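A protein chain is absent from this complex, but the other protein chains hold their places.
Let's turn to subunit A:
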Amino acid sequence: MKPLYVRTGTAPICESMLCVLCSASHSAIRLRSTFVVTNLSLERVDAMERSLLRYIWSHTRRQQLWILLVVAASMVPYFLAFDLPKQIVNGPIQGNGFEATDARQPFFRIAYELPLIGHVELANGIDLDRPQTLMALSTVFLVLVLINGLFKFYINTYKGRLGERMLRRIRFELVDRVLRFPPKHFKRLKSAEIATMVKDEVEPLGGFTGDAFVLPALLGGQALTTLGFIFVQNVWLGTITAGIVTIQLSIIPRMRRRVLELGRLRQLTARELSGRVSEIVDGIGAVHSNDTSNLERADIAWRLGRIFSIRYDLYQWKFLVKFINNLFSQVTPFIFYAFGGYFVLLGKLDLGQLVAVIAAYKDLPSPLKDLIDWDQARQDVQLKYGSVCDQFSVEPLIAQSVHELASGPVALLETSVVVRNLTLVDDSGARLLDDVSTEIKPDETVALVGAAGSGAEAFAEALGRLIWPESGSMMIGDRNLLEIPESITGRRISYASGEPFLLHGSLMDNLLYGLKHAPQPNVAASDENPAELQRYAAEARKAGNVVFVPSGDWVDYQSVGANGPDDLLRKILPILDAVQISDDIFGLTLRSTLDAEVYPIISERIAELRLSLRKRLVEERLEDLLVPFDFDRYNIQASIGENLLFGTRSQRIVDDKDMVAHPYFQLLLETTGLDRGLYDMGLEIAETAVELFRDLAPQHSFFRRLTFMTAEEIPVYQATLSRCRGQHFEEVSSEDRASITVLSLSYIEPSHRFGLLSEALMERLVAARKLFHTDIPDDMASLIDRHDPERFTASATLLDNVLFGRVAHQVADAAEHIRTIMKELFSALGLYENALAIGLQFDVGAGGKRLALAQRQKLNLARALLKHSDFTILNRPLSALDQRIEEEITRCIIQQRSDMKRASAVLWVISDPHIARIFDRVLLFQRGSLIGSGDYLELSQSNAAFRELMELQSRRL
């Protein structure tokens, strides 16, 4: 950092002081909002404060004044420390005042000659000799350095905290506003741009906060003092200096406006770039399928080029401004030397004065420059803040009262929803729904029928509050649906569409998301330290944040009818079954590898599970479905490699090639003579594979069947074969031998059907397996988890563990059979819920992408049903499913609802009008109008449009 010299009195302020003054990385923000934090609720004025300084002042007034005071106080020891070196050198070292050998000087004597009062002596001090004075003064110097350091430490920390708190406040308010944006607004937003604004663009505003007022006060003071000193020396020179300073102060900021303008452009383009990059990532499928990757490259290159030219322009301006600023600073001394010198020659100015003025002027440019820098930083952050403000000033925001936190149970919605003259309009102004009036009773099931875009979906979205009406109203009792707090609608109304939103988390997290309305008051956060929590809450309040923490238990167990986490799963199971997702979840469980220690309940009973599986297969006459592992028999459904090893590889990295190369394995093959047998077999496999596949393009879908070779390896094997053909086994190089032999290891007769496996070979393989396991060396044993009927294999999936064998390739729908049997098996042993709980821990990935769309839709539907709400609005929730399954699920859900003790309304936008027969009433939409309302029979007789729609659907089948 460059030194800053300030002339106040005589001592300069050294560069170390600058760290205090300029530590801010100039930046800032604010919203004019008054938070009144009362317990857990917030009230606030909505408009954003557009002036940054006013915003900072309104939130940190007291702290700013305090820090100003502290900085002023810190000046005292600071200047004392400056004067001290002179005293040390002049006094004890050079001997001023110690001319006599035993001369003594009073130390720490405080005495002043004051006008009118005369001599005042506050402290007499103590007499010390020369070395003693040296030591005493040096010690005082050390103490002052320490005090200065501590001051600096305190001031920097304080300003840092002030800035961080401000940053936290701003970010929170921005996200809070995002949560309250009207739904329509999101159609125009790019999430990455919003994220950039919240994360990066407001960041400098926090740093600026600490210096917002302290810095200009200090620097202004320094500059004025210097200027005053020059005036006192010579009025003319003072006037010239003041004139140049005025020009400097008025021109430089003007020039910098262009720099700021460019800065704003830079910010906008960078923001757009991040939006585009995220668009590419999200739409990567579309990019590949349309061969537009080069268009994207061109677009990115063009944007980067634009950013480059803006930034380059910015540099040119920045350094031009710097150049002119320096010029002004240097011109002034020129005037002093030229004109001041001239006055001295004329005798109008005395030389001492001129030297003093020049010396004083040396200290003026730095504070001025810093003041200008501060002003630029201010404008810069103001600009950033302003642009963020523009993005976040959206009208009308959802009223604060709508988002009020409510922890208790909420009132039921027991009256009809009355829709009057509802008109909905899309972004372009086209009418989605035109003047629709109807009433939905609190206990009826209503099917909304219509072709895509007929208005049925829009109607459902309006009731789900996702579109706000252009005109008309939706009333529940005497309240407007849009004004009812989300604490009621979010619990008593549920909505699910075919475009599910899933969070990055486990299945369970996503399922329970719909129940997490408020932290549960009675559940004590046991693992958290109450003092820590208190500290957190106090700090949150200071930054205008909410004080409740996400880590507590938020699940509203009562609404599902559960008493707590223990019986939760039992309560939600019927819903998982109804939407037919429990099978998917169970499948996830079966495919996962378990930590036996985490789930002892299953791993301990593995032998029992295996036994009952065998029994059940016999009972159902499905023995041919599974070939169990048996140490004394060859498993025809497993590969030759698996048969030899008789175990699961504990490390996935070990592939067949490494295995073949292992000396112990080599020895085994040699002693059993299998080396030749397997080589011959591999040769035949390679011949067949090359014959079948050599003419196919590498991307042909048939290659997926070729499990033991990749498309790229075909020519390699072709070459190997031409080398090996006609040669004796012994003549073939060991490398070729290995690459051929390895093919045989993945051979499975019923799957590949080359007809290469004879009874005799199988017997030899079993014999070799026994030999292999007799004195297996440790390093080999550590690679393999040997199949053990009594023990859980940690490296295998739960399914493989229970099967303890291989499923027959040729049995049709084997996987389905196995799944059904597994489910019965786990249920019979009382382990089904435990198993589901494992599957529910599956991580769904970003946006749920690790699940298929059909599974996401089912999960989303389950989440909506879980709430047992009074109004359930389902907007083609299962569009990705087979029609048959969709109908099954629909029936099941309507049935479950009518079995419930308390009546509730269901509005379902259905894709097949035939399903409408199970609903109480049908609303028929066409081109945005409601053209029919009545029960299914009535409509199918009297309404031509409905009949047409049904015929259309039948024809499609």
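The criterion applied here is as follows: a residue touches a chain if its C-beta (ideal position, glycine included) is under 8 Å from a C-beta of that chain, and two chains touch if they have at least 3 such contacts; residues count from 1.
In this section, contacts and distances are computed from a predicted model.
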Tell me the UniProt name of the left-out chain, picking from "ABC transporter", "Putative spermidine/putrescine transport system permease protein", "Cyclic nucleotide-binding domain-containing protein" or "Aminomethyltransferase". "Cyclic nucleotide-binding domain-containing protein"
Looking at the full complex, which residue from A:Phe153, A:Phe308, A:Phe631 or A:Phe702 touches the chain that isn't shown here? A:Phe702
So which of A:Ser733, A:Gln810 or A:Gln895 would be touching the chain we can't see? A:Gln810
In the complete assembly, which of A:Ala103, A:Leu179, A:Val598 or A:Leu692 touches the absent chain? A:Leu692
Even though one chain is not shown, subunit A touches it at residues 691-693, 696, 700-702, 705, 750, 752-755, 809-813, 882-884, 956-957
